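All protein chains but one are shown in place.
Letters A and B mark the chains in the order given here, with residues in each chain numbered from 1 onward.
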Amino acid sequence: MTVARSLFIPLVLFLVIAFLIGPFLIIVAASFSAGETLAFPPQGFSLRWIAKVFTVESFRASFGMSMFLAIGGTLAALVLGIPASYALSRYKLPGAEIVRTIVSAPIIVPGIIVGLALLRYIVVPFQIGITLALFMAHTALILPYAVRVVSASLENLRSDIEEAAVLLGSSRLGAFFRVVMPNIRGGILSAFILGFVTSFNQVPVSLFLSGPGVRTMPIDMIAYMEIVFDPSVAALSSLLALMSIGIVFAAERFLGFSRYV
Amino acid sequence: MFQNRAEALALALPAAIFAAAVFLVPVVILLSDGFRNPAGGWTISAYIDFFSSPLNQAVFLRTLKLGALVTVVSAVIGYAAAFAIVNLEPGMKGKVTGLVVLPLMISPVARTYAWIVILGRTGIVNQAFQALGISDVPLRILFSETAIFIGLLQLFLPLMIISLISALENMPKDAVPAARVLGANWFQVFWKVILPLTKEGLVVGGTLVFTGCLTAYITPAILGGSKVLMLETLMYQQVSVSNNFVAASVIAFILIVMSFAANILLKRVATARNKQRRAAA
Partner (left out) sequence: MSDASYLSLQKLTLTYGDSPAVPDLDLDIRKGELIALLGPSGCGKTTTMRAIAGLMPVKSGRVRLDGSDITRVPANKRAVGLVFQSYALFPHLSVYENVAFGLKLKGMRGQELDAKVQSGLKSVGLSNFANRRPAELSGGQQQRVALARSMVMEPKVLLLDEPLSNLDARLRLEMRTELQRVQKETGVTMIFVTHDQAEALALADRIVVMKSGKIEQIGSPEDIYNRPTSSFVADFVGFENIFPLENGKLKTSGGLINLSSQPPSAAGLAWRPRMVTLGIGPFRGTVRGTSFAGDSREYLLDTPIGPIKAEVEASQPAYALGAELVFDLPAEKAAPLARFA
């Protein structure tokens, strides 16, 4: 019984982690291949595919687009989401549940529907550019995460410190910036990182929202794979994953990111 | 709690109006399209048309089946993994949890892409099978339900494990030893103590996984190819290939109904068990 249990735990963990991480490690290994096609085990060792990633014009453009959407969309979602979270956690708001449902709904509805609906009923009738449409879609998509994470850190903060600040002579707005913001900074940064990663990796919302020269990074990767099956997408995937993991790791290290998510 | 309503509305409305304009209104219009007839009246004929096609039926049932299967299997593996993780010493626990969460940070494109290398005709699995003499010709694993199942399971298992870890950690520390002292075997401990006490985590994890499976696009697109479709990929085809927006609206509505139904059903199951126990007590 004890022997069985002492074997059981490491075995389960090994298998689960191998299943979850293994495929990604194969991709990383394949990106150092010297061969012409994507394969494992890699044929030889070279950095040619990693180097190639930086020379593909469409990758550069779509990377720029995805960065813009991830950073801009997350900032916009925070600008909308922080006041909304504050209202939801600090006020007796009439219809609070309705507001909460509306702002968190984009997380429940499949992204492909959001993208299509936006295309048909906003982009086409109002003649909006694809870039703006993508920006709006990504902002709407990140908003639920922003509201959830910021609300959680507001719930953990006593509201009477704001009253204390007011009684010491601060205005309500001043109290927010002097005593609320410094204390939810960690939550806001966590929301930013979560929003960034979600937006950057998002595919379905962006599926229908692409135009000449306007594509997000993951969509561009899929399009590239359909034409060329070389290890450059593996190399690109590895680099992007390294970026995401690096950001999250730094956030965990310096902020305790996981407390907020 | 502040009482000023005008202030509260001024703070909350921009976000609500934005989400309503960009998301809610267009989605509602899209969904209503499936219920309109050309004369402008209301009809469900598009739904009858949709379900009368054997291909669509197959896609619908496949989506349901894969979603349910992935949810159940991830719950089984999830309990084992979560139980193993919460019993680790604190330092180790953090590291292993980190490894479980790690895939969530990696683009689904990259994660799905890896399975092509593993499951393809000349992939690792076929190489191994041939080397071991299990099969002479390469097996066709890619572009099948099996491939989609594996891909979806890998994509969403972390969500289930994380939900169950927090549920197991919130469980009263003495519940399991108490049950053991009272003479329960491990099966009984799981069924009568752990499951009822962690069912909220299971409902959260189950909803996340099932909804994830319904809404995943890349995995069925890459691992299922153009023949083995799920509702999401079918919807994409209807729009980009057939320009059939009514069918797309029907599929969208079905997807939304399915994810809500799954959530309600899981909650029901959880509370039904609860009532049973209370009635017994």
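One rule holds for everything that comes next: a residue touches a chain if its C-beta (ideal position, glycine included) is under 8 Å from a C-beta of that chain, and two chains touch if they have at least 3 such contacts.
Note that the coordinates shown come from a computational prediction; the quantities given were computed from them, not determined experimentally.
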Key: Omitted-chain contact residue, chosen from A:A18, A:A34, A:V79 or A:A164   = A:A164
Message = For review purposes, identify every residue of subunit A that touches the missing chain, sorted by number.
response = 92, 157-158, 160-161, 163-171, 174, 178-179, 182-183
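Rule of thumb we're sticking to: only the chains that are shown with their structure count from here on.
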Message = Measuring centre to centre with CA averages, how many angstrom lie between subunit A and subunit B?
response = 18
Message = Quick check: in the complex, which residue numbers of subunit B touch subunit A?
response = 1-5, 7-9, 11-16, 18-20, 22-27, 29-30, 77, 80-81, 84-85, 87-88, 96, 98-103, 105-111, 113-118, 122-124, 153-154, 157-158, 161, 211, 214-215, 217-218, 221-222, 232, 235-236, 239-240, 245, 248, 252, 255-256, 259-260
Interfacial residue positions of subunit A with respect to subunit B in the complex = 8-10, 12-13, 16-17, 19-21, 23-24, 26-27, 30, 38-40, 80-81, 83-84, 86-88, 90-94, 96, 98-99, 102-103, 105-106, 108-114, 116-118, 120-122, 136-137, 139-140, 143, 147, 159, 197, 200-201, 203-204, 207-208, 217-218, 221-222, 225, 233-234, 237-238, 240-241, 244-245, 248, 252, 258
